[in-house]
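For this depiction, one protein chain was excluded, whereas all remaining protein chains were kept in their positions.
Labels A and B are assigned to the chains in the order they are written; within every chain, residues are numbered from 1.
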Amino acid sequence: MSANCNTTNLRGVKAKRLIKQIYVYVILAIVVAVLSMLKGDLFQRGNFLFPPNIANLLRMSAPILMISSAFTLIFITGNMDLSVGSILSLTTVVNAILLLNGFSFLAAMVIVLSLGVVLGFINGFLVMKLRITPVIATLITMNAYQGLARYLVPPGISSITNTDTLTMPEWMGNFSKGQVFLGLSWAFIVAIALLIGLVILQRRTVFGKYLVAAGGNRTAAELSGINVVKVVWGVYILLGAVSALAGVARASYLLIGEPYTGTGAETEAIIACLLGGTVFSGGEGSVVKSFVGALIIVCLTFGLKSVIPEYWQMLAKGAVLVFAVVLNHLLSKETAVA
Amino acid sequence: MESNVLEIKGLVKDYPGVRAVNEVSFEIKRNVVHCLVGENGAGKSTLIKILTGACERTCGEITLNGTDYCARNPKEAREKGISTLFQELNVVDQLTVEENLTLGIEDTICGFLRKTDKIKKIIAVLKDLEPSINPKERVSRLSVAKKQIIEIAKAVAAETDIIIMDEPTAALSESEINRLFTIIKRLREKGVTVIYISHRLDEIFTLGDYVTVMRDGKHVATKPIAEVKDRSELVQMMIGKTVIESYTPKEKPAEELLLELKDVCNHKLRNVSLRVNRGEIVGFYGLIGAGKTELARAIYGADDYSGEIRLNGEKLGKSPEKTIRAGIALVPEERRTQGLFTLLTIKQNISAMNLKRISKLGMINAMQERNTAKDYIARLNIKTDSMDKETSKLSGGNQQKVVFSKCLFANADLLILDEPTRGIDVGAKAEIYAMVRGLVEQGKTILFFSSELPEILNSCDRIFLLYEGEIKAELQNGIDINSQDIIHIVTGGTAS
Partner (left out) sequence: MSKQIEGKNLPLAGKISNESYLNRVMFLVLIALFGIASLTIGNYFSTATALNLIANNWYIVILGVGVTFLLVSGHLDMSVGGIVAMAGVLSAYFCQPANEGFSELGQGLGMPYGVAIGLTLVCCLVIGALNALFIAKMRVASIIVTLGTMSIARGVGQVAALGAQRSAGMPDIFGVIGNVPLFGPIKIAAAIAAILVIVALYIEKNTTFGRRTYLIGANREAARLSGIKVERHIALLYLLSSLLAGITGILLASEMKAGISTRGTGFEFSALVVTLLGGASIDGGVGSVLGMVIGAMILGVVSSAAYSMLLRPEWQFILKATVTFLAIIAQRYLLDRRSR
């Protein structure tokens, strides 16, 4: 018989599958454990796990949690969206402008979300209708949106903030900084709700199923009658809307409209999804695990802040990305066939 | 209800320069397994493409269940009642069995998936065909055989009239094939007609109720299997009279050993051992899936293998870069995706395999490159007005000549040709045959891989017959070659 017949190591395969399922949680646990041992007594003031500290961390991280969860969907379809950070910047600025000019929280949010939908629509148009490679298309929109964000801030000042005649409403920070329950903010609760919503979308809706089909085997999907163009376009719109929601949260947290606030968000989202086991080629991805991946990033960013100087952040981020890439690569070697 | 599920009348398909389907007429009865056989180039694939909507007929009528049938794409074909199982499986690996079965036909309420009776019905169909498949299992974990069954179940549940299966057993084990046959027989009871295409004649006899033979684009015969005497009759119909041009055996027999393979194995090849002498043209004949391309690529070092290959006594390296240096060149099977740089010009393609020869210390000698291109364009009669034309703009025959030029320029002693005349017009084919003969006169050695028997018989000194990755027979040309025996062997029969 053929000398090349190798018996598939079934136990090894099962073990690998298990590792793939849980490694993101393990990494989170390790990160949290290490951070909690760096400084101070456990759970006491000064320690990473000091409850008010954790609450602060979660309040701050709502935007990135939202974006990372939704980012998974675009990866699942086998595409990319590098403009999420710029949408975050732009919508933060617009939200700040609206609030400064007397709009109510709800009205401003509706307008900003609509803006997010439009921006996502443009992304989808470039990628699916004009068929420009996603990377290039979203690099283009990333720059356009970022420029717009800075443009909306009058020259001479660095961000949208109180002027001589207008002031930010005093309730502005309530969404992201007001403590509702166990120190958590509304924004964080919304991020959790969004996560739940995306999970339901992923697992229980036709749209979620079609995402996997579009990314896993586009031919088979189209043969089954699925309009792949519409499906992927929809994801870009959704991602735009979520990034806009993150902008509302960010504006509320910063209390100003800082136009460069979203820089690097796309990299963080990518890291989160990679840590969560999402695959570039499409068809795979879990919203929950990307969320956990985002938590890992947030813990590292926040937790290391008091230990290492600010200027180590960028290097750390790059190292984590490379680490996530390697990990993802090693674990994505196909688990064999029964 | 009509007893004929499908009627084809006067079907014609013309491509520029060739008539692929020539006034084909026959009928397919309901609830049978109707087999379709013929050699490569017989027209089967084109016929199937028309039925599945992948291409358009030139003229002719097709009637399905008594009504006119016309499909512009596979999706429409499926809706009208003809499903096809291609060799590239159309399942989404990342979804479960259940999700695949309901892909595109889900029941929803406000976008949410609902489990209704429809789903239960489809799963029942699947369970009926193959109870061991767990609907909740991810498809990526299933074997190719089971993925096929899922596709079949989907088609049955959609109540298609006809399921076309194109070489379905190519990737299956024996037990899986038996299971597939059981399922196919059951399909008849469910009111489905199966059009079964295969080169494995034994399968035809085991499975088929009817058989249609095509040859050279024409319909030869449609008969109940019961009326077909034996394999030979079928083979005779498939090949008709194979006209062998006068093959002139060599005056001086080639005796110096050039290439030796010992127990070469990989995912497709099984213990291939053979020897090739300098100056020979050695043919490798077999049908699709026999392992020809895999063997060609293994020798060339493009794919990995275990076992030994020696050239001039030296072990051959396992990368194209090394084998090229050792003096081997490959004309690949897929010209456009593997052999040619379609974005680049003729001139740039020709020099690609041996840049060293037109350069010194890394600097390209433009004049030399131009002269080389001019030389080959003339020698091989490549029809173009300029050597700076992008190769994407050339015809198939001229493209192949560019690939040949590229390999010739690499100064190889041993040339491996994998389906060198596929998709090429008759005129260019003749030129290539002449070129091959000329090369051998210059002292080159040729390995000629092909699925067209006539060209193998016309050109090669020795012929290896392949089936399922194994060498089944070795024949000396010129000595009482019997085409029937050959077909017999390459379709799975045993050598007498």
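One rule holds for everything that comes next: a residue touches a chain if its C-beta (ideal position, glycine included) is under 8 Å from a C-beta of that chain, and two chains touch if they have at least 3 such contacts.
As the structure is a computational prediction, the values presented were derived from the model and not from experiment.
Shown chains touched by the undisplayed chain in the intact complex: A, B.
Considering the full assembly, A:Arg150 is the residue among A:Lys16, A:Arg150, A:Lys177 or A:Arg204 that touches the omitted chain.
Across B:Glu227, B:Asp388 or B:Glu474, the residue that sits in touch with the chain not pictured is B:Asp388. The chain not shown here is touched by just one of A:Ile22, A:Ile157, A:Ala193 or A:Ala319, and that residue is A:Ala319.
For the chain left out of this panel, the touching residue among B:Leu142, B:Ala157, B:Val235 or B:Met353 is B:Met353. For chain B, the residues touching the chain absent from view are 300, 302, 320-321, 324-325, 330, 332, 337-345, 348, 351-353, 355-356, 359, 362-364, 366, 386, 388-390, 393, 406, 410. Taking the whole complex into account, chain A touches the unshown chain at residues 80, 82, 126, 130, 132-133, 135-136, 139-144, 146-148, 150-151, 155, 267, 270, 274, 280, 309-319, 321-322, 325-326, 329.
Definition applied: only the chains that are shown with their structure count from here on.
With centres taken as mean Cα positions, chain B sits 46 Å from chain A.
Chain contact summary for the complex, chain A toward chain B: residues 1-4, 204-207, 209, 212-213, 215-217, 219-226, 283-284, 334-335, 337-338. Touching chain A in their complex are the following residues of chain B: 74-75, 78, 88, 90-95, 99, 103-106, 108, 111-113, 140-143, 263, 265-267, 269-271, 305-307, 469.
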